[in-house]
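Report on the structure given below.
Presenting chain A:
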Amino acid sequence: MLAPALGFTLVFALYPVVDSFVLSLHRILLVLPDQERAFVGLANYRQLAADPVARQAFIVTLGFVALSTVLEVLLGLGIALVIHEQFRGRGWVRAAALIPWAVPTVVASQMWRFIFNDQYGFANLLLFGDRIADYVPWLAYPGFAWVAIVLADVWKTSSFAGLLILAGLQLIPDDLYDAARIDGANAWRRFWHITLPLLRPALLLALLFRTMDAFRVFDLVFVMTQGGPGGATQVLQFYGYKALFTEGRMGYGAAISVTVFLAIFLLSLVYIRAVGSKLMEKERA
Partner candidate 1 sequence: MSRRILLGIGILLTVIVSLFPFLWFVVTSLKSQRQVEAVPPTWLPSGELGFYQTALVDYHLTDYILNSIVVAGSTTVVTLGIGIPAAYALSRLRVGGKTWILGGLLGVSMFPQIAIAGPVWRILDQMGGLNTRWGVLLPYVTLTLPLVIWILASFFKELPTELEEAAKIDGCGPWRTMILVMLPLAAPGIFTAAILTFIYAWNEFFFALLILTQPDKQTLPVGIALFQGEFTMPWGELAAASVIATLPLVVLVLLFQRWIISGLSAGAVKG
Partner candidate 2 sequence: MADLELRSVAKSFGETVVLEDVSLRVADGGFTILLGPSGCGKSTLLRIIAGLEQQTSGEVFIGGEPVGHLSPQQRDIAMVFQTYALYPHLSVRDNLAFGLKIRGESRQAIESRIGEAAELLGLADLLDRKPKELSGGQRQRVAMGRAIVRKPKLFLFDEPLSNLDARLRTTMRVELKKLHQRLGATMIYVTHDQVEAMTLGDTIVLLNAGKVRQIDPPSSIYNTPADPFVAGFIGSPGMNLIEGSASHKAGTWTFTSGQLSLTLPAIKSPIPVEGVSRTVLGIRPEDVSLTPSGGPDSPLTGAVDVVEDLGADQILHVLAGGRRFIVRVPPTRALKPETEVTLYLPHHRLHLFVDDRRVDWE
């Protein structure tokens, strides 16, 4: 019963990862098809380490991951706290919060690209109104283009983080809040001394999930900025994509792929340990 699922996973997930690793040890250029693929050892990785564009992509990616995940978990916490409350129309608010998650990333990217458009964009309308002369071509500024990508990602994925955190909130027994109230704790203290500590596993989980996912950011960059201006939004996965599929540097592209993969693999190990130990506890209970 397991065989087909394992077969798919082997052929289209595990083998490709291994193959990527093998490729990354070779020099393969698609533009020169007659050239033999030559084994070059770790040369691609050495080149990668020395490549200033790659270094910039690495820094851009790390910055993106750090800022967007922190914002997403904070906003997600806010959303979770709101949805966790009892009020009329709660179902509708919950559905509204889910919309950004459901919108295709490509559509979200076009939406934000339009919002930051230099002439027709809503951002300019909101900030400057009729003063057309002040309108800013946001995505043409390196710093702001990067911020725009972060914003779009935060908008798109905070609700997912919120859902993970909400699941954690629902695990906290109401008795604890009643007990704290009897002990004289006000709302803020209840939040600080009960909600937050007990929510820590869920927050951690959301943070890890979002981190791993943020490392793979691609759609937003492809649609909104194509990595520009001046490489300010060129993230690793986009750089790897360009090396592999527009420049045809298969070996070098594979080296980038493997690097991204290893970064995420290390993170997922942390994650599996965190979740895995929870699983064990459950089995024992």
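On how the list was made: all candidates are chains of the complex that A comes from, given by their letters.
General remarks:
Simple rule for what comes next: a residue touches a chain if its C-beta (ideal position, glycine included) is under 8 Å from a C-beta of that chain, and two chains touch if they have at least 3 such contacts; residues count from 1.
All of these numbers come straight from a predicted model, not from anything done at the bench.
By the touch criterion defined above, chain A in this complex contacts candidate 1 out of 1 or 2.
On the side of chain A, the complex with candidate 1 involves touching residues 1-2, 4-6, 8-9, 11-17, 19-20, 23, 78-79, 81-83, 85, 87, 91, 93-100, 102-112, 114-115, 117, 119-122, 124-125, 128-130, 132, 135, 155, 159-160, 163-164, 166-168, 187, 202, 205, 209, 212-213, 215-216, 218-219, 222-223, 236-237, 240-241, 244-245, 250, 253-254, 256-258, 260-261, 264-265, 267-268, 271-272, 275-276, 278-279, 282.
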